[in-house]
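As you look at this complex, bear in mind that one protein chain is not there, while each of the others sits in place.
On to chain A.
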Amino acid sequence: MSETAEHTDHHIDVKQFHPRAQAAIQNPKIRKNFRSAMDGLMSKRKAAFEGWDLETLRDLGANIRMRALANLPDLLEQLEKKLTENGVKVHWAVDGDEACRIVRDICKARDAKTVIKGKSMVSEEMELNHYLQEQDIEALESDLGEYIVQLADETPSHIIMPAIHKNTGEISQLLHDKTGTDLSNDVEYLTASARLQLREKFMNADVGVSGVNFAVAETGTLCLVENEGNGRMTTTVPPCHIAVTGIEKVVPTMEDLTGLLALLTRSATGQHITTYFNMISGPRKAEELDGPEEVHLVLVDNGRSSIYQDDELLDTLRCIRCGACMNHCPVYTRVGGHAYGTTYPGPIGKILMPHLIGLDEGRHLPTASSLCGACGEVCPVKIPIPDLLVRLRQESVDGDKLHPAKVRGHGAKRSTMEAMIWKGWAWMHASPGFYRFGTGAASKLRALQPASAGAWTDYRTAPKLAAKTLHQRMKERGQ
């Protein structure tokens, strides 16, 4: 069942966010790589939306996604029916482990030894590469950024630009060490070397695995958004294509694509459109000369149906994975993607991952935010990310009596001491006599106030208590 957390990120303890963030902040290379990349992405996005009625467009994006979610079970059934008619085999997986097993079984049935992969964050969620490797099936990433990250035995640090934490010199060294290319700072040379290496792999791979950006129910169409052409190669050249996707990615109509595509590419990289928008509706027909003979779709739940239960948390599922929230996040920009230790970093990761790994494991994620609100302002589908961060913070301390906590692992940060302090605080504020006595006493004893208050005063001056309380001053003014 999806309620068990068999999958946490590979070898990474998500709870160790603070030491990782601390280390990242003190690493000038990481700071520089992310800062310059995020600055570039922010200005490109801004330029791409010039001349658009962006608020109305974002409303459209939000409404398209809400409409889809409102009919989610029916749409999934319609999608399955259409795809099946088109000759695509549809599979359902309650969690990442089951999805991995489905992919393995398809590979085994074809006696497949090599899998070439297009970019898919859901497959990262499933840790598919590690799983297939354990099954003696080679899984090779073909998106250039993912390829680099895989060679380095790392995980993506950004959902759109997986290798953004590395600079050209580091990538050159990596390619040199792992593939024997010459050391060079010429990006064209490095790209051309990767092209050469991967072309062989595309030609010979037994299976191609890709993600899905949108799945259209009315026609049974799987859409992929990309610039490199590796997604097209992955889904066209090998004899078998397996697409993996979260159950929330379905939309009812082809028309919906127009609104979401307009928002996705501009929000993500500031492009008016990507080089390829690839729409796949079925395997090769008997008379066709190329394309995969078999196409599979694996619909992965992995915690999504739990998010779906709650009216407020549901908004999390609107996400179209553009990455704009992380590009604009002051915390992400400083600590980088790896500090979070989760598949999805940044603001969307902070509201999504607690559902996937449990709020006990992901207890620090909702607090890794200044609640500045930038993520919510740029989100193309208007997910109220700051509100959801606050909601998860409350859930992590079981802090809202009127709304019982629901997320798995809630209450992990609750401390009896803190709860008692808040109780006392509430009581004092509800008792005028004690309130006056308490604030009056605090003012009188202000000389005893310690000069530092833990981490709070590391970078700030401690606020001083006033000599007189507000009540005393108002009294003096005769009011």
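Keep this in mind: contacts are C-beta pairs under 8 Å (C-beta built on N, C-alpha and C of every residue); 3 or more make two chains touch, one makes a residue touch a chain; residues count from 1.
FYI, contacts and distances are computed from a predicted model.
Colleague: Out of "Lactate utilization protein", "Hydrogenase maturation factor HypA", "Phenol hydroxylase, P1 oxygenase component DmpL" or "ABC transporter permease subunit", which one is the UniProt protein name for the chain not included here?
Modeller: "Lactate utilization protein"
Colleague: Out of A:Q16, A:Q173, A:T258 or A:S431, which touches the unshown chain?
Modeller: Among A:Q16, A:Q173, A:T258 or A:S431, only A:T258 touches the chain that is not shown.
Colleague: Considering the complete complex, identify which of A:D13, A:D105, A:E288 or A:E418 is in touch with the unshown chain.
Modeller: In the complete complex, the chain left out is touched by residue A:E288.
Colleague: Please pick, from A:D13, A:E77 or A:D177, the residue that touches the omitted chain in the full complex.
Modeller: In the full complex, the listed residue that touches the missing chain is A:E77.
Colleague: For the chain left off this view, which of A:Q150, A:T181, A:T274 or A:S369 is in contact with it?
Modeller: A:T274
Colleague: Among A:A37, A:L297 or A:L352, which residue is in contact with the omitted chain in the full complex?
Modeller: The one listed residue touching the chain not shown is A:A37.
Colleague: Can you list where chain A touches the absent chain?
Modeller: Considering the whole complex, chain A reaches the absent chain at 1-2, 33, 36-37, 40, 52-53, 56-57, 60, 62-64, 66-67, 69-73, 76-77, 86, 92-94, 98, 142-145, 148, 161-164, 166-168, 171, 187-188, 190-192, 194-195, 198-199, 202-203, 218-221, 227-230, 232-233, 236-237, 239, 247, 253-259, 261-262, 269, 272-285, 287-291, 299, 301, 305-306, 308-311, 314.
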